[in-house]
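Removed from the display is one protein chain of the complex; every other protein chain stays in position.
Per-chain residue numbering starts at 1, and chain names A, B and C are given in the order in which the chains are listed.
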Amino acid sequence: MSKRHLLALFSNFDEAELVVQELRTTKIDGFNVNDDMVVKSAIEHPEVEEFLGEKPVYVQWFTLFGATMGGLLGFFLISGAQANFYAQLKGGKPIVPLPPNFVLTYEMFILGGVFITVLGFLICAGLPARRSPLYSANVSEDQIGILVKSDEIATDKLKEIFSKHQALEIQEEAGK
Amino acid sequence: MMDSGFDRRDFLKVMGWSGAAVALSGCGNTSIEDGKETVAPYVEAADYVIPGIGVYYNSSCAQCDAGCSINGRVREGRVLKLEGNPASAINNGRMCGLGQAGVQHHYNPDRVREPLLRNGDKGETITWDKAYELIAEKLSSVDGEEIAFVSGGVSGHLKVLLGNYLSSFGCKNHFVYEALAPGVVRAANKKSYGVEMPRYNIDKAKVVLSFGADFLGSWISPVHFSQQYAQFRKGTNGQRGTLIQVESKMTLTGANADRWVHLRPGTEGILALGIINALGTAKGDIAAAVAGYDRAFVSKETGVPPGQIDKIAALLKLRSPSLVLAGSAAEGYAHGSQNAEAINLLNYVLGNIGKTIEAAAAIPFPQMAPAKGNTAALKTLNDGLAAGKYKVLFNYAANPVFTAPGAMKFKGNMAKADFKVVFAHYFDETALQADLVLPLDSALEDWGTHVPEYMVEGAQINIQQPLMEKIHANTRGMGDILLALLKQRQADEYKNYEDYYAYLRAAMLQNKAALGGVDADDDTFWNETLMNGIVKLEGEATALSGKPNVAGLKLPTLMENDEEYPLHLIPSVNISLRDGRHSNQPWLQESPDPLTTIVWDSWVEIHPKKAAELHISEGDIVEITSKTGSIKTQAYLFPGIHPEAISIPIGQGHEALGRYAKGYGANPFEIMDAIFDEETGELAMHETRVKISKTGQKVIVVKDESAAGAKQIREKIAGRVSTDEVDLSKEV
Amino acid sequence: MKDIREDIAWAKINQDVLKSLENPRKLYWWILFGAIAMLGIAVGCEVYQYNVGMGVANMDNPHMWGLYIATFIFWIGMSHSGTLLSAILHLMHADWRKPIYRFAEAMTTFSLLTAGLFVAVHIGRVWQIYYALPYPNDRGLWPNFQSPLLWDAMAIFTYLSSSILFLYVGMIPDLAICRDRIHAGWRKKLYTLLALGWEGTDRQWRNFRVTYLTIACFLIPLAVSVHSIVASDFGMSQAPGWHVTSFPPYFVAGALYSGCAAIITLFIILRYVFRFEEYMTLPILKKIVRLTFAIAMVWTYLNAVEFASVWYSHDEASKDVLIQKASGTYAPFWWAMIFCGSVVPLVLAFKRFQTNIPVLFAVSLLLNLGMWLERWMIVAPTFSHGIYPWAWDHDQWPSFVQWGMVFGSFGWFTLLFMVFCKVFPSVSMYEVKEMVYHRSLHLKKGKADEQGAH
Partner (left out) sequence: MSVSNLLENWSQFRHAHPVDDKPHDPYKWAMSIDLDTCSGCNACSVACYAENNLPVVGKEKYAHGQVMHWMRIEHYWDENLGEEGGSEFPDQGAQFLPMMCQQCEAAPCETVCPVGATNHTADGLNSQIYNRCIGSRYCSANCPYKVRYFNWYDYPSTDDVWPAEMTQQLNPDVTVRGKGVMEKCTFCIQRLHAAKVTAKNEGRIVREGEVQVACQQACPTNAISFGNLLDPEARVHKQWKAQQVELDKDKQLKDEKEGGTELRGYRILESMRPYPSVMYLERVRESAI
């Protein structure tokens, strides 16, 4: 059974919040709030957390992994490389001198951390992403967009809710 | 892996080697620059050429007359480096910087390559035959008396040939001219000791009192004396030798002295007599002769404090044997002979004669004995030229146009001779005046024998053999040239000698027995001779005469101060440039003067006190003016010089001699007055009086010494202790 | 003196900022041309030096390092302020950073790129520079990890790549805006590509926040380490005047100092050129100025610490170097550095100057000059008056080649920066919006409370 997309735009955040609450409360079959709704905004609204409910973020785990691996790689790569020079002392220092290695390990720790974090971000945020079927440039300006996905039967109900809350514009996926 | 440092070097070696090989291309180094030569593959090389392996040949160093034997390292047919020949008693395998630079005399890019005949003001290339004909033709038109032959010190078979050649047309005018020869000292020695050049045993002396004899730098046989000096410093059973240097301008030797005594220029003799007086051991006429020279007088004359004189006398008394040397500083005055004799007298009084001064053996072949260069010859020559006595002038191994005192106007006088032949390695100032320039082989391409003037043990003949093939096809050895010229006159006498080598070999073999090859067959003897590079001989004993006579001894008292020219000019001899014939060897130009560390230039040394008076500071371009003329150079404040004197090093200021010499510095000879020693007629090099004035220009002196002005700051860098703090007997 | 208005329309923000991307005026082209010309001079010098040899820079034994290293440190230092603004202030939730951190960060990246060039220019065999990289090879040849220079290489690489990522990640939402607003040409393609399909969904924002925060946390210790390591190039050596314990903090302070000064300069220029008065407001400027003043004082203090510790040490050599700096050939420059670095900033202490644009502009330039001199005075005097008196030298004056490169490096920097601010929004639009949004919330709350009181 095919799904259709609806995008409603709201001028301010309070309206959007009401809409979301209503969508949550009213039972509409063919529409599941948690899976079928996406809120789009021009800035990051801390409140979104509140009314969409906690959603987990996994980026930190990438960071942890990256940093540790970077550090370890750094230390062993460097010490191992120095171990090749066992016939060539330098300045009377030990062949594997720890202080310099720690400095470099530290740098590698950060390098690994940053790189893998960014990688993690792209993965978790699903970027680069294919553009969603309905989008309005206003979202990136000042309006709040609510993109819902539902069965045909739910469409009218949703539209009604949107317009009740003075949706500035309701886009509908072209029917087949 | 264990020594990968070396592995990399190996790699580099190969690089360097092949790199060099490309640059050098094969063994036959004829005409490098026009690229005509063919690259001979190593498989076809002469059997002594083993790629990558150095072969060593013994020969003789021709950079100065000391007669060191060298040991040349030859690889792929090229001489790379000169080491000392350990078998030689003179240098025992050691070498001075000057000797090392011999290869740069050989490889010098500015050598003369073709015989050149003057045509207007440029030379045109001619063949050797043409050149020989020309000489013959010129000589036929003049008689012997109208021919003059100038040469530096020559000895051995070359001297013999030269003699034969000159006598072949009855010429007696052979002028042996060396700008820096100890002529006065020779004469004084003859008078005091009965021999011109005795053997000095510095190593046996406990005290050496040197009156301006720079025996570590440039005096007579520096490398040999340096070794004696080392021994002298070590001393016997910890009793280290003490060196006292008396001079007006600090020489290298002075810089190494335990006590450097500066005195008024020219008063060396007075001080010597003063010391005799202070010793109080002299008897009879000597005592009488020195009676007048009491502390007060001597101190007034010389400027040396009385206490100093006593100290010296006391030390000489205390430690015997001692050795007193009269050097170039003492002899360079109109009364140089007196100075030298007075100083020698001190040796007699101290009873050093026979102990630290011994008779040297003489070479049993008088005709090979060195013709000793001197400066008196220059005067006679110059007068002759001035008077137009000489129509034909030959010049070999001397550069009078550069080294003759400006007052002599030598260059002008030389022009009066209508045919001037110069045998030259480079276009030096004299060669530029020549009508015919004949290019010579370098000392490393030529055959020869040399007899050193200063004999160390017994007598010896040094063999000179080529260390590699000629670099330039059209140069000739002096011996070959003389032989060719002789053949013009006495064809049948010399017809058996195809070249100088043949002559040399024959001549040596003739005296095989006397040369210590009694029962060797010719080839063995000859090969061994070449291998050794030296022929050691018993030599004929000579004896030192007994008591010198002091009758003739008269020293001028306080020289009146010249108002117009208040300063004494001391032309100092630089350890590596000597009389300037080596100024075109870059290593020597770039090796800093030991005392001032100045390179590539001349300078005038002034005592800081005097400089302050005259408001002169380092780097000021000053003009030094004498009666004869004036030169400009940079000022350098130097504490080791008497305030009444200034000093300019000899050897720079060339107007010719190639890219490495031309246009650097100033030539002090230009402003030198023509004053001569009254007795010997030798040039009195220290007599010139000058005045000095600022020109207003200033330069940064190019030297190695830093802004710290040769002072040790904070850290101990060059340590020093006094004898009572050390025990040398324990040392290795 | 007005701060950012909370009622400013978000659409207007977009317009204003995007306006800065529109076709440049004549002036822009002139400046760009000038920058390229300057760069050209430097390239010329490098070609000459490359062909003839390092000697033409007129360095010698023992003056082994010259302006190249000094200027290298200068540019590294300049890079630090970007991080300061974007990372530290971000963690401290200092709202006012939002309109200005973007160009500060760009500055970081570009000055690092400039500094990198000086390493290449400095070394004798630039064509062998890759020897200094740790690339695996079958001969088991590695660079020498003991050398502070290698730490430098590592640190700078890390710093450069991280700042580029930080800059980019922070720019993604704005790139999306550009994509939505600009409808034609290569720009459209570029932005679409770079925006990675950002649509500002809740999921994207959520991960975005965490990521941005994390990188910021990494960048702060990194920035500190980078300049400490540059300091150890000197501190780790034995040379008098370099072997100083307080060098790392001293360098870091100097870095932040020069960076802030540079920010003031660029702030004023951008504000004027792009008419950003709305966003780069005077109160913000005032805040930076005060920050700069504080850092200036820290730097002055650390300077004093260095002198004092040398003076009271028993290290005669270091003492001599210090005396040389104050009285020797380099004295004029050394005193100029003290003046520019410690005296001039006192101006900033006066309220009336804290917002006086012409004064600030002049001052900021002087501060940067002072900071450059500082670097030179760290490098040069030690060489001319080291441990070994024989090697003391008549001081070497850098040749036109060295000066040309220094001059040119500013051209290179300008070039990069000008290209940047025409291609990318140099004010962060979404963050300005956030700023405005939060202010308005505060006001609402404020009103609400009042009503409640009645």
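Basically, a residue touches a chain if its C-beta (ideal position, glycine included) is under 8 Å from a C-beta of that chain, and two chains touch if they have at least 3 such contacts.
Everything quoted here is computed from the prediction, not taken from an experiment.
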>> As a test of the contact rule: which chains in view would the missing one touch?
In response: A, B, C
> Which listed residue (B:V55, B:L80, B:A502 or B:L614) would be found touching the missing chain in the intact complex?
Replying inline: B:L80
> Any idea which of C:G200, C:G386, C:G408 or C:P425 touches the chain not displayed?
Replying inline: C:G386
> Among B:V55, B:A386 or B:V599, which residue is in contact with the omitted chain in the full complex?
Replying inline: B:V599
> Which one, C:G34, C:G55, C:P221 or C:P283, makes contact with the chain that was left out?
Replying inline: C:G55
> Of the residues in chain B, which ones touch the absent chain?
Replying inline: 2-3, 5-6, 8-13, 15-17, 19-21, 23-24, 29, 32-33, 52, 75-76, 78-84, 91, 93-97, 100-101, 103-104, 107-109, 216-217, 222-223, 226-227, 229-230, 233-234, 240, 242, 244-245, 250, 252-262, 311-312, 315, 318, 471, 575-576, 586-592, 594-595, 597, 599-601, 607-609, 639-640, 659-660, 664, 700, 702, 704-705, 710-712, 715-728, 730-732
> Please identify, in ascending order, the residues of chain C that touch the omitted chain?
Replying inline: 52-55, 58-65, 122-125, 128-129, 131-132, 141-144, 146-150, 153, 233, 236-239, 383, 386-388, 390-391, 393-394, 396
>> Across the whole complex, list the residues on chain A that are touched by the chain not included here.
In response: 76-77, 79-96
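Convention: only the chains that are shown with their structure count from here on.
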> By count of C-beta pairs in contact, what is the leading chain pair?
Replying inline: A-C
> Once you find the CA centre of chain B and the CA centre of chain C, what distance in Å lies between them?
Replying inline: 66
> What are the residues of chain B that contact at least two other chains?
Replying inline: none
> Which residues does chain A have that touch at least 2 chains other than itself?
Replying inline: none
> If you look only at chain A, which of its residues touch chain C in the complex?
Replying inline: 38-45, 48-49, 52, 55, 57, 59-60, 63, 77-78, 81-82, 84-85, 90-91, 93, 97, 100-101, 103-104, 106-108, 110-111, 113-115, 117-118, 120-122, 124-132, 135, 137, 139-142, 147
>> Applying the document's contact rule, which stretches of chain C touch chain A when the two form their complex?
In response: 9-11, 14, 134, 140-142, 144-146, 150-151, 154-155, 157-158, 161-162, 165-166, 169, 172-173, 176-177, 179-181, 196-211, 214-215, 218-219, 221-222, 225, 229, 430-431, 433-434, 437
> Taking the complex as given, what residues does chain C use to touch chain B?
Replying inline: 316-317, 320, 387-394
